[in-house]
Structures are given as C-alpha cells and as structure tokens.
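With one protein chain withheld, the remaining protein chains of the complex are depicted in position.
Let's look at chain A:
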Amino acid sequence: MSLVYMNIMMAFTVSLTGLLMYRSHLMSSLLCLEGMMLSLFILATLMILNSHFTLASMMPIILLVFAACEAALGLSLLVMVSNTYGTDYVQNLNLLRC
C-alpha cells in the first residue's frame, strides 16, 4: 500500500483518540468527529482515484452529505446545552450521576 494511506489512517486514529478523551468543551469533541469524517473522505477519494473505480466517485460526496447532517444535529444539541447552562462545558452534563 502507498505511504500516503498510512498518514491518512494515522490522522483518523489521532482524531478518534481525540474524540474519546474529553477535556472541558463539548465543541472540541464535535470538531474531532468532523476531523474523522474529513480523513475518511480523503482516504476514500484517494483509493477510488487510484484504482480508477469511476462509478464509486459519488460515494465520498454522499459521505459528506451524511457528515453534514450529523454535524448539524450535534451542533443543535450543543446549542441547547449552551442555552440551558450558559456554556458548553462537559461537566454540566451530570444529571445521570449515580
């Protein structure tokens, strides 16, 4: 496999690790989710262009459409959290504390 794929997969793994570890802001985790989508888009585009799989060129666009949908939903939830608590800190989401 080509070396570019190694770097793109490394970028996906770095972003996944960033998504799973929270700091203070909920927005940072949504940004890491967007980063995962970007690295998947680039990886799919490079593999499709490299193997001349013409008909699959529409797949990264469809991936981007669903990523936009998901980002918008995540942002609307963040806006509601921010409206309730004033900030989007993760420590505010503590209603299910045992």
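Note that contacts are C-beta pairs under 8 Å (C-beta built on N, C-alpha and C of every residue); 3 or more make two chains touch, one makes a residue touch a chain; residues count from 1.
The criterion applied here is as follows: contacts and distances are computed from a predicted model.
Trainee: Select, from "Septin 5", "NADH-ubiquinone oxidoreductase chain 6", "GATA amidotransferase" or "Tax1-binding protein 3", the UniProt-recorded name of the complex's unshown chain.
Mentor: Result for the unshown chain: "NADH-ubiquinone oxidoreductase chain 6".
Trainee: Go through chain A and note every residue touching the omitted chain.
Mentor: Those residues of chain A that touch the unshown chain are 1-8, 10-11, 14-15, 17-18, 21, 23, 25, 27-28, 30-32, 34-35, 38-39, 41-42, 45-46, 48-58, 60-62, 64-69, 71-73, 75-80, 82-83, 87-88.
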